[in-house]
Structure formats: C-alpha cells, structure tokens
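Structure below; questions to follow.
With one protein chain held back, the other chains of the complex are shown just where they sit.
Presenting chain A:
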C-alpha cells in the first residue's frame, strides 16, 4: 500500500497515474502493427483487422474481436471490400466502413447483422477517412471522400444522410477533422492549413503565429473541448465552440502525432490532452509542464469519460488524473477521514469498523458503494474483461451494464448482478432471461420440444417475460413450430396475435384476440382474415366465433351494408333479414319491393306478427300513394294515425272511415283521433254530430276537455251533462262551473272531490259555496 503513490506524476495541481488493467490474453505476432483497431469506450470490446489493405483473394485479412482483457470472442477472414475504418456502436455492434461507402454491421460474435450505404456518390471517389461517433441520438458515422466531400449520419438506426457543404479550397483529404455535437446537431470540424471550418469560416482565438498548419485535432468525450496540434509543435486547447482558449503548450515535437485524446475526468479542475507518437506519449495540461511516458510497440489510445486507455500488443493500461478521493486517501501525510480509515484497516483489518465512530452518517452510501465496487471487480475479471471506473459505471448505469453482459452471453453473471443489486425483476432478471431464451431458440441442433421445455422451466412465471418476443425470434430463425409452442406460454393473449398472424395461424390468432377481450384486436384479425381468405371460408370462420361475428356485423352495419345481408343469408337469419329490408325500405326508392322481401323473410322466420304488420304497412303505403295521385295530399311517410288525422283535417271523412275499417283501428283510438282532429279544425258542428252518432267509447269528458283546450267553453258545456257521474266534478271544474262541481261532489258525498272543489274556491267571492261544501264535508266525514 505504501507504493500506491509511486506511479503518481504531478501535473499542475493534479496528479496523473497510469495503471495496468490487464496483461493482454491475446497472442499477437506483430502487436498492433499494420492493424486497424477499434476499441469501444466504457471498457468495451476491441476489434482488429490485420493488414486491411491486402486485396489478394488467396490471403485474406483476418478480423478478430477481443474483450478488453484480450480474450478472443470471434475471428473470421474478411471477405468483403477494403475496410477504411472500424468502430463500435453504443450497443456493442461492430461497424466496418468500406472504401466504397458501404458500412457492414456485425455483432459481438462476428455474426453479420445488416449493411447500409453512405450514399451512391461515394463509389467513384472512395472513402478516404471515416469516423464513428456517439451522441445522445445514437451512433453516427462521418466520412470524407477523395473528392473532399463530407457525408454524415447522426444515427445509423434511423439513417438520414447529410451531405455537408464543400470546404472552400480543400483539395483531397483535409489534414485533420473531427465530429462535434453541438446544439443538438452533429457537425464536422475541418482543418485546412491553419484554418478551421465548421459551417462558417473561423479561426481559433490565439493560435500561435508560428503555426502554419493544424496537423491533428481531437474533441473531448463530452464534445465540450477541442485540442489542436500544429506543425509548429504547439498544442492548442480550448472550447469546442472556439469561443475560448484554455491554454497552449509547446511540446517541442514537430512530428504530427499518431493519435490524441482528451484525458479529463468530470468536475476536474484542469483538462489535459494525451498525445501519442511512436514510442512515447505526452500528457499536457493547462500548465506548461508535461508528463511523458515511454511506450512499448504500437499502441492505440481509447478515450474514456474520465481518462484514456492505452492498448498495445501485450498490455492494456489506464491513464487518468488521480481521482480526488484516491488523492485524499493515499496522498502522503493525508489526514482526511479516508486516510485515517485506511490506517485503521491496516491495524485492525476492518475498514468498516471505523464507520461506527461516525455519528449522523447514513450507512446507505457506504453500503451501495461497496456493492458497486464488488460489481466493478466482478466485471473487470479477466474472463469478463470489462474494465470500468466507478465514474463510468455511474454514467452508463446498471441497465446498460446488464445489456453489455447479455450481449456477451454472460447470462449467469448478469442475473447474479441483478439479484445482488436488487434490480426490480421486471428490468433485471426477467430481461436477462428473455435474452437468454432468444439466444437459446437459435441453437439449431436442439429439438423444438427440448428448447421449449428448457425455456419454460427456466423462465417459469418470472415477472414481465414477453414470450411473444422470444417466439418472434424463433420465427425469424425459421422455427415456426417452436414459436407456436413458445407462444402458448405467453399470458397476454393480445401479444400473441401479431406473430400468429405473421405465421399465418389466423384461426388461432382470432381466438387469442377474442380471449384478450380487446375488440380492436379482434377487428384487426377479422380485417386481416377478410383479405386473406375467400369469402366462403371467411364467413365459415366467423360463424364459429360468435364474438367476432357480432363485431363484424357491427362493422358492416356502418361500412358495408351488402356484406351484412350476405352474413344474415348465410346464417338463415330471416328475422334479421326482414329487419334489414325494412331498414332498406326507408333509405331506397323501391319501398314496396323491399317491404315485400321483408314480409317474405318474416314469414320464413315464422314471425307472423311482423309479417302482418309489414303487409299492413304496404297496404297503407299503396293507399297513401294512390291518394297522393288523386288528391294531391302529401301523405307518404305518415303513420296510419297521422294519415287518418290528415284526412279528417282536410275533410276527407270517407277515406278516413275507410282506413278505420280496413285497418281495424280500435274504436277508442279512432274516437280520440277524430275528436282531436276535428277540434283542431274547430269544427264544432261536426263534433256534435260525431258525439251523437253513437255512444262514445271514450266517454264525454274528453269532449269537454278538448273544447276547453281550444277555448270554447260554450261548446264544452254541451257535453257536461253526458259525462259519467265519476267524472262530473272534473267536467264542471273544466268549464269553470264551481257551483255545478260543488253540486256533483256533494251529491256523490266524496270527500276527496269536495276538497278538490274547495281548493278551487276563493274564500272571498265564493263564501256561500265554501260554507255549503264544508258542511257537506263534515257530514261525509261523519258517515
């Protein structure tokens, strides 16, 4: 422990250290010489393509993929075109950018996934240089062609190519360039000579006048800072928007560097840049000092969030500013609490022991930090090979780490970590298991039965498992039977439907959709079936699924009337067919024809009533039409009631009478009807005639009331005497004859009626009457 600080180098206020991560497990004959190398950030995988320029078909270059610790993950001969650049996506996929502008995508294990092109115009001039960059929008690719044209795609998963404007005066490839992400846009920064182009012509503030050309540049991990290296050996550091200069360091080296990278941890006071030449690297910060390290063999720099990794043929190292906490603990003569705990640990072999002496210190950070460290150590293990710092871990989140482990098929470790960190099952274990299952279904050598059983055993009832996703994967691998078996485990029937449809298991899809209760889904399947099947089969299918059938009927009712008819026909549903024709008769011209069809159907349905009623309707319609022609009275559309009423209103009494008889209208109703119609005409004479024609089946109170309603009390009074005794009081009151009402009520000795009359009397004007009524009430009460 005493030697912890031995490899610390001061730079300005801070210290830098270079620590070994791994002795590489690979065995490379020539180290990284003549290799295209791409190492993914966050301790990601490393891809190597040896002698990429070799074109002979007999000796093809080899593409190799290793973990960060140099453990081989894939190796295969490169059979495609000449690769200009390798790079990794945020999801650990390998991008191989070819000279002709084609980009091929491989997974971690060297399986080809897909390809895309950076544009047709590339072909002729060819890609001279390419860069892969990462931004919040995903993984991007930028290329520059021999014709000095830049093309850029911000997100390869949502490919939109942008051809950037020409750089004035640029011939051939620029000396150096970089991709920036600013203001939600990806831009290319190009240097020609001592000038920089973004979109506008600009030059960095305070660049040393000796410099005549910018020979190298690099952008920081966060796109915030830019470093430029000039032919005069100056390193310019500033903000990426070129508004501010941080410092300029003279390196005294005039060779263009092989690679440069920002080495800066978040929140650090001073950013610095690592510059690499053959055989050595230099760390330059804001102060004028630099740190120099010797390098063995060909190396590459991998910029990270909080440092730079250095990989060569045999070793893998991390160069970083010593984190503040380490500095506190290990700095010589430090008295910080951490340093004291370290001392305690040395003495008592228990650091957490000291924790007891800290009051008011919540234990959670300590516990969670210990957990994090344990996870970090587990993934840094040589066999896993993901060397992460704590800062990187926090930035990438557990979720992403789990994803990365899953990509590497390290399922057990991923599950262990999820359980250890108590990640909710839904986001943790279940997700890992799903990936495992998706991988499992691709194992061609195993039988469907075996795989399905293995998967269901392992996944069981784990929360939030999407069996349909696994089944989709199986189907994509051409294992339909397995997919169907897996789908049976899916508890969400709705989820099963799309895949079942894709697999042409439409009947099954239909029953699953019905099972889900989601009618929209049922509709979707039904629409699909309708397009897939011939009409007969389609109808047969529906017939076996009443729920789907009713929904389809609903659909047809609004959208396809004719189909609706066919459906009823197929089911011999004569009642509904009858209704269908009735409806049609109101919409279309051939009314009688439709109604006749309705009658036929109702008869077939043995609905005698409906058949008769519809026949009646036809009769009425014929009558109305005939009368319309003869008399010019507009009647069609009227009910029987309204027809008779209209006839009475215009004085066609005979015709009214005819309808009354023909349609066997009940007497009571006809009397009401005629009375109302005549009263509306105020044909008092005819009413009187009517009243006398025979004994009224509705009594005579309606006569009284209707006259009163039409403000003819004189006429009303004519009928009062004919009203039955029970209704007399009402009749007298209706014509405003209080006296008569009183007489009738008293005669009937009815308490309720007497009270009603009383309530209509005013005490001032009808005093005598009130007295009489009260007396009668008293006698009535006695009895």
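Here is the rule we use: a residue touches a chain if its C-beta (ideal position, glycine included) is under 8 Å from a C-beta of that chain, and two chains touch if they have at least 3 such contacts; residues count from 1.
Note that in this section contacts and distances are computed from a predicted model.
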Which of "Vacuolar protein sorting-associated protein 33A", "5-demethoxyubiquinone hydroxylase, mitochondrial", "Calcineurin B homologous protein 3" or "Very-long-chain (3R)-3-hydroxyacyl-CoA dehydratase" matches, in UniProt, the chain that is not displayed: "Vacuolar protein sorting-associated protein 33A"
Chain not shown: contacting residue from A:115, A:345 or A:669: A:669
Among A:328, A:518, A:573 or A:657, the residue in touch with the chain that has been omitted: A:518
Residue among A:80, A:182, A:456 or A:579 touching the omitted chain: A:579
Option from A:546, A:651 or A:725 whose C-beta touches the chain left out: A:546
Positions on chain A where the hidden chain makes contact: 425-426, 430, 461-464, 491-493, 515-521, 523-524, 527, 546-547, 550-551, 553-555, 558-559, 575, 579, 582-583, 585-587, 609-610, 613-614, 616-617, 620, 637-642, 663, 665-666, 668-669, 671-673, 676, 698, 752, 759-760
